[in-house]
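All protein chains of the complex are present and in place, except for one that has been dropped.
For reference, chains read A, B and C in written order, and residue numbers begin at 1 within each chain.
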Amino acid sequence: MRARVEIRFRPGVLDPEAAAIARALGHLGFAGVRGVRRAKVLEIDLATEDADAARAEVERMCEVLLANPVIETYRIELLDRG
Amino acid sequence: MRARVEIRFRPGVLDPEAAAIARALGHLGFAGVRGVRRAKVLEIDLATEDADAARAEVERMCEVLLANPVIETYRIELLDRG
Amino acid sequence: MSEITPETVAAHGLTPEEHARIRAILGREPNLVELGIFSVMWSEHCSYKSSKVHLRRLPTEAPWVVCGPGENAGVVDIGEGLVAVFKMESHNHPSFIEPYQGAATGVGGILRDVFTMGARPVALLDALRFGDPAHPRTRHLLAGVVAGIGGYGNCVGVPTVGGETTFHRRYDGNILVNAMCVGIARRDRVFYARAAGVGNPVVYVGAKTGRDGIHGATMASAEFSEDAEAKRPTVQVGDPFTEKLLIEACLELMAQDCIVAIQDMGAAGLTSSSFEMAARGGTGIELDLDRVPLREEGMSPYEILLSESQERMLMVLREGREAEARRIFAKWELDFAVIGRVTDTGRLVVRHGGTVVADVPVAAVAEAAPVYDRPCTPPPRPVPVVCHDAAVPVTPEEALLGLVGAPDLASRRWIFQQYDWQVMADTVLGPGMADAAVVRVHGTDRALALTTDCTPRYCEADPFEGGKQAVAEAFRNLCAVGARPLAVTDCLNFGNPERPRIMGQFAAAVDGMAEACRALDFPVVSGNVSFYNETDGRAIPPTPQVGGLGLLEEVDRATGLAFDRPDLLLVLVGLGHGWLSCSLFLREILGREEGAPPPVDLALERRHGTFVREQIAKGRVRACHDLSDGGLAVALAEMCLASGIGARLVIPDGVPGRFGWLFGEDQGRYLLAVTPEDAPLLLAEARAAGVVARTVARTGGDALILGDGPPISLDELRARHEGFFARLMDE
Partner (left out) sequence: MRAAVVTFPGSNCDRDLAVAMERVFGRPVRRLWHGETELPADLDLVGLPGGFTYGDYLRPGAIAARSPIVREIVRFARRGGLVLGICNGFQILTEAGLLPGALVRNRRLLFVCRSVRLRVETTDSPFTRAFPQGAEITVPVAHHDGNYLADAGTLARLEDEGRIAFRYLDNPNGSARDIAGILGEGRNVLGMMPHPERVCDPRLGGTDGVPLFRSLLEAVAGGGS
């Protein structure tokens, strides 16, 4: 089973890298850029084929390591093995 | 219009970060982790409401700045403004 | 196995004659794997086929040299049972393609060259050449290269303590990224890459092997796989974290008595590392590729042998010590695999899937490696141009402000602030603080002084004088901090050696370097050659980069640029003739790039260096700076900026030209800050030693005053000095 975790900054946390990308795009002449947000994606291949077990396991991974709740939120999605 | 760009390493390019995350998950007792891959997502809010124009513009952004064609590939998706 | 066609041979960068030679050595047609092996072993990079005949002219010996060129790095004695191990290497092309990873892996590679010899790396330096600051790519390349060097060095925890950065449009399509690493080892614990002991295990450690950077030439051979493009990134990605673990694990193992030979896997990876170990030891080696830790599935023997994946090492262990070694690498979570044995056959025999995929005689390949004495056109000797004061449309103050803000002289703070130059807590003088970086030898009162030098505009005008000057400037920078110059590493960056003009430049630069090294007792102990730095037939200026290493026996004597108080006298050592030909002044202020560079008088150079060093050892020198780009006025301005204290320079009556006196680049000169009490003694000793020295300035105030000109406030000077990078990099 493959899980996809998308981790992003909580609303209100200033992301200097996203801000820099927006600025750089502006400098490069992309005038229509109103804003940029960033997220990181982790795709995790799991041994289990049970969707519930997989989701529960990845949920725990996020709590234990993958996301920092002080600044980040996450969303888990299960994929068919691609 | 909002565009979503997903950028990842080309197949075969070493991703030491993904490997380190996989190893850390193993140490934390998540025995079922077979592999981890990483991608980054940029969500870009654009002034235009024309889908074709938006796609063309983001395509150019990827070429010029957002992705590094030597080691990365990207995929663009257009979203309704969320 | 596919057929070897003339196209396959050409795609491997081998000539028909070289192909014939391969057939003669093997007594048959090589298979593709073997062709790949020959192709990398006989590449310019591994075989030095175009440069060898010239490099032989460089002096390589001195009583303090423990190991000269030929091993992974040079080794010199630094006393107290310790040695310094150092080398410089280029990563020019990869850095142009992918500046961050190219520069980062360049640092990774040079670190491995040093710790493979048993030394703990203690310092990094980087010599960088970029194109015109206004060229659209320059900014991107500069940002990426600096981030990559910092990204790697900072993470492994080795301080980047110095370097050089210049700009010229001739590097637009071929930037140079030369990295130097220095390590320290116990003299009785230096490790060499010489295989020995029939039956001893050959061990692979470090990261896994992927399809990274496999020899570009082979892209042409279609039979590998349809999706060859997608599968073979030619850019390697570095992993400084793994490198850090590899350093610690290797040094931990080296403290045991387990290792017979060790060699990093650099260019051409497993092939050249196993080959070189066997060649140096006069043994054979058997490899079983099925045991190599792989990152990807389905790798062919060709790919495994030629992969340039980073952070890997090859070792020969004493038989029976595998378990002990394996334990150490397991502790550091690194791969460890016995992949072969040392044999007495004198052949490199490679197996994969149970069959022999390559079988080549080691000594024959090494001995038969092509050596070319390529045609040389001696470079023309240029004549000096003269420059009269009347031809200068600006005031000396305007010229100075222009020079301190010029791309080649502006403050490099933007760069070195991105490098952790203090980690390891032994950096006594870091970037921007002195002519050479000074790094204490941990746990002793000694220190190493380190510098990189080359003035490409001199080398372009006159490769012989330029080569001499690069060595002399390194020598001078070491003396200026109070160090005794010990030895040199180099990185010779040139264009296409198949062109007689380029080869002529190369030969002349080597001759100039050799003459200077000999005269200054400053032998070359390691180095690297990078040819083919050209695009569309336009070569870079000859850039024989020199890395110098010196020794201070008392770290407390290390002398920097900054005055520590007002009312010091500044003594100019050496005689100026107002040499503006080929100077930075001529280029930046008058827009003229021409004329002969200032000649270096090596006897004077040596005498002056010795004098300065002795004065520093006597504790008389409060600050010191050598005179180089921009001459006396720029040197003084740099000292003022480093200390935040002004100075008044007295221009003697009767100088033939004010601009020549202020900005001339006559060689072999220093500016020493001394107290008024010490000055008479120092001047008397100078006279006795046959050294021309005179007081030219006094420190004080918050402005720099040139003769009877208007004061230039340090604030304005600083704004100009800091302005270039701020403008270039912050929009």
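General observations
The rule is simple: contacts are C-beta pairs under 8 Å (C-beta built on N, C-alpha and C of every residue); 3 or more make two chains touch, one makes a residue touch a chain.
Source: prediction; values computed, not measured.
By the touch rule given at the top, the unshown chain touches A, B, C in the complete complex. Only one residue in the set C:V260, C:V428, C:V600 or C:L714 touches the chain that does not appear here, and it is C:V428. From the options C:G13, C:P133 or C:G157, the residue with contact to the unseen chain in the full assembly is C:G157. Within the complete assembly, C:Q418 is the residue of C:S300, C:T395 or C:Q418 that touches the hidden chain. Contact between chain A and the absent chain runs through residues 13-17, 20, 64-66, 68, 70-71.
For chain B, the list of residues touching the undisplayed chain reads 16-17, 20-21, 24, 27-28.
By the touch criterion stated above, the residues of chain C touching the omitted chain are 147, 150-151, 154-157, 239-242, 244-245, 332-333, 416-428, 440, 555-556.
The definition used in the following text is that only the chains that are shown with their structure count from here on.
Our note on geometry: chain A versus chain B, Cα centroid distance of 10 Å, whole angstroms. Spacing of chain A relative to chain C, judged by their CA centroids, is 41 angstrom.
Chain B and chain C have CA centres that are 37 Å apart.
In chain A, no residue touches two or more other chains.
For chain B in complex with chain A, the residues that touch the partner chain are 6, 18, 21, 24-25, 28, 30-48, 57, 60-61, 64-66. Across the complex, chain B meets chain C through its residues 10-16, 20, 23, 68, 70-71.
Residues 97-98, 101, 207, 210-212, 230-233, 235-237, 239, 241-242, 295-296, 309-310, 333 of chain C are the ones touching chain B in the complex.
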